[in-house]
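Some notes on the structure that comes next.
Just one protein chain is left out here, and the rest sit where they should.
A, B, C, D and E are the chain letters, set down in written order, and residue numbers restart from 1 in every chain.
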Amino acid sequence: MRFDEAYSGNVFIKSHPNFEESEAVIYGMPMDWTVSYRPGSRFGPARIREVSIGLEEYSAYLNRELEEVKYFDAGDIPLPFGNPQRSLDIIEDFIHKLLAEDKFPLGMGGEHLVSWPVMKAVAKKYPDLAIIHMDAHTDLREEYEGEPLSHSTPIRKIAEHIGPKNVYSFGIRSGMKEEFQWAKENGMHISKFEVLEPLKEILPTLAGRPVYVTIDIDVLDPAHAPGTGTVDAGGITSKELLASIHAIAQSDINVVGCDLVEVAPIYDISEQTANTASKLIREMILGWVQKRK
Amino acid sequence: MRFDEAYSGNVFIKSHPNFEESEAVIYGMPMDWTVSYRPGSRFGPARIREVSIGLEEYSAYLNRELEEVKYFDAGDIPLPFGNPQRSLDIIEDFIHKLLAEDKFPLGMGGEHLVSWPVMKAVAKKYPDLAIIHMDAHTDLREEYEGEPLSHSTPIRKIAEHIGPKNVYSFGIRSGMKEEFQWAKENGMHISKFEVLEPLKEILPTLAGRPVYVTIDIDVLDPAHAPGTGTVDAGGITSKELLASIHAIAQSDINVVGCDLVEVAPIYDISEQTANTASKLIREMILGWVQKRK
Amino acid sequence: MRFDEAYSGNVFIKSHPNFEESEAVIYGMPMDWTVSYRPGSRFGPARIREVSIGLEEYSAYLNRELEEVKYFDAGDIPLPFGNPQRSLDIIEDFIHKLLAEDKFPLGMGGEHLVSWPVMKAVAKKYPDLAIIHMDAHTDLREEYEGEPLSHSTPIRKIAEHIGPKNVYSFGIRSGMKEEFQWAKENGMHISKFEVLEPLKEILPTLAGRPVYVTIDIDVLDPAHAPGTGTVDAGGITSKELLASIHAIAQSDINVVGCDLVEVAPIYDISEQTANTASKLIREMILGWVQKRK
Amino acid sequence: MRFDEAYSGNVFIKSHPNFEESEAVIYGMPMDWTVSYRPGSRFGPARIREVSIGLEEYSAYLNRELEEVKYFDAGDIPLPFGNPQRSLDIIEDFIHKLLAEDKFPLGMGGEHLVSWPVMKAVAKKYPDLAIIHMDAHTDLREEYEGEPLSHSTPIRKIAEHIGPKNVYSFGIRSGMKEEFQWAKENGMHISKFEVLEPLKEILPTLAGRPVYVTIDIDVLDPAHAPGTGTVDAGGITSKELLASIHAIAQSDINVVGCDLVEVAPIYDISEQTANTASKLIREMILGWVQKRK
Amino acid sequence: MRFDEAYSGNVFIKSHPNFEESEAVIYGMPMDWTVSYRPGSRFGPARIREVSIGLEEYSAYLNRELEEVKYFDAGDIPLPFGNPQRSLDIIEDFIHKLLAEDKFPLGMGGEHLVSWPVMKAVAKKYPDLAIIHMDAHTDLREEYEGEPLSHSTPIRKIAEHIGPKNVYSFGIRSGMKEEFQWAKENGMHISKFEVLEPLKEILPTLAGRPVYVTIDIDVLDPAHAPGTGTVDAGGITSKELLASIHAIAQSDINVVGCDLVEVAPIYDISEQTANTASKLIREMILGWVQKRK
Partner (left out) sequence: MRFDEAYSGNVFIKSHPNFEESEAVIYGMPMDWTVSYRPGSRFGPARIREVSIGLEEYSAYLNRELEEVKYFDAGDIPLPFGNPQRSLDIIEDFIHKLLAEDKFPLGMGGEHLVSWPVMKAVAKKYPDLAIIHMDAHTDLREEYEGEPLSHSTPIRKIAEHIGPKNVYSFGIRSGMKEEFQWAKENGMHISKFEVLEPLKEILPTLAGRPVYVTIDIDVLDPAHAPGTGTVDAGGITSKELLASIHAIAQSDINVVGCDLVEVAPIYDISEQTANTASKLIREMILGWVQKRK
């Protein structure tokens, strides 16, 4: 009987109630206003939390339990509907505060553009930052129909910010010809179609470096993630994505933050996408949080 | 930025954070294991809270705002899956404690059987209790296929407990012939098909009495509440149900508790049923809570 | 334990197991191949039977129980996919046999064209036959894009067969200008938009006559019947349709057969359309079968 | 602006292929980036056009056929995702051009904010303009969480632009207390809950005046329009909304433009909302276009 | 024309009408009242039968046709809603009777707990019984939130009943740490993540032994079985599960009964889960029934 305090209704399963004592912080970035196709990812974080109640607290992959890691769920960052610039500023400010408190940021989108201010803030703290990016799409546009703030641009922005050679994209199967050319000409790594095998090759080269990992759920085939804005055939399986998370966990890189974006629940009656996202986040917590040095 | 305390994620909009200071308490009873047709109402309370974020805090009907009433959201009562008796005992115990603290109980189902232990507890505190029951179904069975604990029995149980002449059912359009006969022979009131007009006739006869109001969302026509276990054509409109709530608010009866049950979100992609339920609860809070003497 | 005979899985609730002893026969006509908009009504009869398990066996409207009437469920008539003419011939042959055994035919569609061979067969037995037709659409076309066998034509066909002045349409809100003109010029009755009130005026004029009643579920507003091929706003409520069935039950006409068509389950996740159809059929059984003289 | 040739894409049924010869122009405004609850109305116009193929071309209400009116479908106005100000500017520019060619503008939303630039442009041409507004919500906020460009503000903006006493809202059932007070204090008309009866009283007072009519589909009860961003119980029926359109058609006001907004197809598997919208638009074309003087 | 007997509406395709002559018996166990997450599997058996009409009667894998095996469909065992103990007793009694008649039991769930009384009854007849278990979950809990009768416990119960070393689980990817430990400490076999390869290794060690095979549909990845209570990413493909069924068919073990559980149709609009289940059952019939000695 919870009579002594407000009901803590919808937090990611096993979240720690105390911010100070927590090593990591989970937060939602419920923005979807620049997407060019199907909106709805603003509801991703809330649904991922809701279905996390069905998760086992133990990972049979990593042989660890959620109670071994302290993470605080800060809820969804309130963002002004329809104002991308102000939204990104609020997110960046939020992340600066998290990093000032030395917390591991674990974000849930929302559209992929929300990763841009997070990566920028993380790059300020870790000048030697590298980015691992798993996605169906390049996200390397300079602008979309005249708008520089678009869900198609975040990787271009961070690549220009920290240098394209520090950005590693995996699983890419869609983009404009110019985007692939830009990457090639600027020394950015793109592994087309596959994730696990090329990732295993790249990881040793990043040993010891601080790395931020950003995962767009649509790197999965639509069979495994129908609930997303842009479904694109020919993706990887959830088994492969899990294995990729584990490969990072077992590598010598220093994960300093991460996010999982673009879960749009309305397109998936079965809620498999949100359930899968909650499982991926469990593995990210168990495998990555304590890698940070 | 909520860094100082755990994120209070999914509570009914504008819930008060402090139990002691609150006049009313909202709680979920996520049980659906005795239903004979379609299960799923266990997820009703969580979804009603989630969509309540879309509600206006002001009622244009009652000219009142939610901040005028203090109510605490106690979350869902944890109930043991598949064990009706233990579940009902836990609910009854919960309500006794609420009443001991002089709180107004406002419950969300779950299947209709959850109302039985609540009404029993309320009847102990208010010996002169009357019941107002809005529903498509009589719910007057003694048992269902041999089970005395069934979603088809709660009104029979409370009628036998406080006397059938103290129970008033409205909007009933389905039941067994024997149920209607039992009601007739035992002096229980049943208004078939209609709610608002017969209710207006009955209310003056209950003036000054403590009354518990139990509403099965399926009193609404399936057009207005597709997300419920048993959809039954020929029901009332949501406009009529709102007017019925307002008629009670304007009457001289003393509402001492209430519930809204049987919202099963999975059958309603549009979520209109949960949204409607959240609006009904707002009107119940604004119209009924402070009637209690 | 049903070890002695095959499991009778999906029949309309309380169907009688014996054909000879039954007064009425329920049958499905799972054809949807001439529809011009959304197909899917071929699955209507099976789904109506399936959800009928959730029906009360007692009608609180008519104060009768299903066990008071003996009706046999003959299943779905096997029809050759994509061959309208052969399908209609098979249906007509089926009805002739039913009528030869003096059974009351109660059909479930399927698209509305299936009513044409049934009405033709019934008209052969009852030369003085009148038709009561409830529908959103006139269905008075001579052909549809060159095809004389179309779901838009059945009322035209029967009107030409038994004389337009013997056909009474109610609730009509859509059709071609030419269809309304044809009806007017040929003395056929059309009540636009409304059913109950005009029906009450017509019924006394048909006293004593044999009448076949054909109901397209889309006479209901889409709010009440989203699961149909052609949803058309501005229809009647299920409360009004139930009252119309009861008005016929209490009239002096001689109902000699009836059908309910165009339930297409796939467009209605809540299954309210199929549930409503099963309730309507219960009322048709209880109110109409024994009117036959 | 595709004024010189037929739009190559999905068009509303019976659209005229030639812009110059057309009296009215239909266009979509596929913007949903400022909504505070559920997005998705960007796909409304395309789906309304798609399902219009299922419409009868004749109105049994008005006894007119679509071929009696020439209207051109200009397609969806290309709008920059996530940039409300630029989107509104583009819309306003589009409308100025339409009005310069003396076309009757008939817009499809999109969120309600798109009506603001349209009404502003129309007010420039018709200084004596009045607004008839049918909606569940007041839409009278000055800003929403700090954003002056929000789907909650369009009626406030036009009311301040042309004077609150020239704005007439009907069917309103939700809003902030302050919004209702602002309307009252400033002489703006609000009819709560009802549309048809108060509209019939107001229409004669507007005789001869140019009037723009803006309809938010959520003025309908969720039973009749589940496919919209904010479902709000207690609304009117589609029958009542059709009758309201016809009341305007038969009045002496001079309709000079109109829109229908907030159809969000994803929340409505049955597509009844888009089908209803297409029927409403047919009636608006047949009843209103030629009223313009 | 089926005039001479009741319509045998919803049986598994090609079921034999005579119990005595049949070698195997198919039956449904429509219970879902102890599930801790999403209910709905009570409707699994009915939907599997319904969609089996779409199956080819020939297996291109096994080169056999359904008419080569006689199996009787006994329908769903009537179970008392909300009473797990009585339900399990009824199931156990049913199986004892089947086994007394020397029938091969082929059950459809329903939640996984229904397998417990079946396995217990089969173990009584075959003292040397081994269990092959394919599932995403260990199902090895002693109790769930205080309830010993839970969908999380059936494998623990049978393991304790026949000895853990006689139980072989495959495809397991979720469970509590304690469950995996219990298995390890007690000599029970668990193959994590994979099914086909470890199964091929185990099968020869079981040669000649009587084996009961219980398959939880969620051993499949959610991509292949979205319609189940607990969707858990990282599962196997339907191709792999089919191959696993065939590996058993070609082995030297003696399959003496089997079940397929946890199909919950409401979460899968496409009905692929029920269709897949019906195909799996066809292969189980063709590959396993006649292996029994």
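We adopt the following convention: contacts are C-beta pairs under 8 Å (C-beta built on N, C-alpha and C of every residue); 3 or more make two chains touch, one makes a residue touch a chain.
Predicted, not measured: the structure shown is a model, and the values here were computed from it.
Residue E:Ala223 is the one among E:Ala74, E:Ala223, E:Val256 or E:Met284 that touches the chain missing from this view. Checked against the full complex, the candidates C:Phe12, C:Tyr27, C:Tyr267 or C:Trp288 give a single residue touching the omitted chain, namely C:Tyr267. In the complete complex, the residue from E:Leu242, E:Val261 or E:Leu286 that touches the missing chain is E:Leu242. Taking the whole complex into account, chain D touches the unshown chain at residues 6-11, 17, 46, 50, 269.
For chain E, the residues touching the chain absent from view are 53-54, 56-58, 60-61, 63, 65, 221, 223-224, 237-239, 242, 269-272, 275-276, 279-280.
One chain of the complex is left out; on chain A, the residues touching it are 37-38, 172-177, 180, 192-193, 221-224, 226-227, 230-235, 267-269.
Going forward, only the chains that are shown with their structure count from here on.
Under the touch definition stated at the top, chain B and chain C share these contacting partners: D, E. One simple way to say how far apart two chains are is to compare their mean CA positions; for chain C and chain D this gives 38 Å.
Between the CA-based centres of chain B and chain D the separation comes to 38 Å, rounded to the whole angstrom. Shared contact sites, meaning residues of chain A that touch two or more other chains, fall at 269. Across the assembly, chains come into contact as A-B, A-D, A-E, B-C, B-D, B-E, C-D, C-E.
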